[in-house]
Each structure stands twice: as C-alpha cells, then as structure tokens.
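Contents: one structure, followed by commentary.
Let's turn to chain A:
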Amino acid sequence: MAYQVNGTAIEADEEGYIVNLDEWSKELAAEIAKAENVEMTENHWKVIEFLRNYYDEFQLAPAVRVLVKNAKKKLGADIGNSKTLEAMFPDGAAKQGCKIAGLPKPTGCV
Partner candidate 1 sequence: MKFGIVVSEGPYTHQAADTAYHFAKAALDKGHEVPRVFFYHDGVNVSSSLTVPPQDERHIQKNWSTLASENEIDLVVCIAAAQRRGILDENEAKRQGKDAANLAEGFRISGLGQLIEMGIEYDRMVMFGD
Partner candidate 2 sequence: MSTLHTVNKSPFGDGALLSCIEHCKPGDGVLLIEDGVYGALSGSAISDAVVARAADVTFYLLEGDAKARGLPEGKLLGQVTPVGYDGFVDLVTEHDRSQSWL
C-alpha cells in the first residue's frame, strides 16, 4: 500500500508502516492518522514527538509499558497513563503511535 502526500506516493507495508523511515513528515503523519481513523489533537502530536525522540535516542520503538512510563515522566501524568493513551490510539498506543510516528512496529512479538 502507499500514502499520498502532496502528490507523492509514500510506500508502506501491508500493515501501514512506512517502508523508508526517512520519508516521514508531519503531513504524512496526518495522512496515516486519517487512514487509521485517529483524529490528531495537540496531545497526539506530543506523543508522536515523544516516540520519535525515543527512537532517535535508543534506535528502538518502545514497548507499550515503556511508552506509558516515559510519557508520564516527559509529558505528565495527564497524558502518560495507559487509559488516556489507549483512548488516543485505540489500536494500541505503541503499535498505532509508532505507525503514525513513522517508526518500525515495536518489537513486541510476545
């Protein structure tokens, strides 16, 4: 599959994760969110930015409990709790959040 951003096709795998991580942009994130039926609020963007920073620092898309723990520390308890995060990203805060953030699927093959 592919996303369309400003007339350019951005390739993604069958699950909707982009193939080339360098092609990410905020416009693309908005497109992915639309495809996922996620309405992006200011808090959503904060989580996306957090995820991208986490990946930059550790080369790792965090597992969901690590996301919740760190979001609490970095973004405050209002956002950083599993109930809120799951409501924001119904398909899984780590899974869906990382998809919109243009990161690999979290290695959580439990």
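One rule holds for everything that comes next: a residue touches a chain if its C-beta (ideal position, glycine included) is under 8 Å from a C-beta of that chain, and two chains touch if they have at least 3 such contacts; residues count from 1.
Basis for inclusion: all candidates are chains of the complex that A comes from, given by their letters.
Quick caveat, the model's predicted, so the values are computed rather than measured.
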item: Touch assignment for chain A within the complex, options 1 or 2; value: 1
item: Candidate 1 contact footprint on chain A (complex, rising order); value: 13-15, 107-110
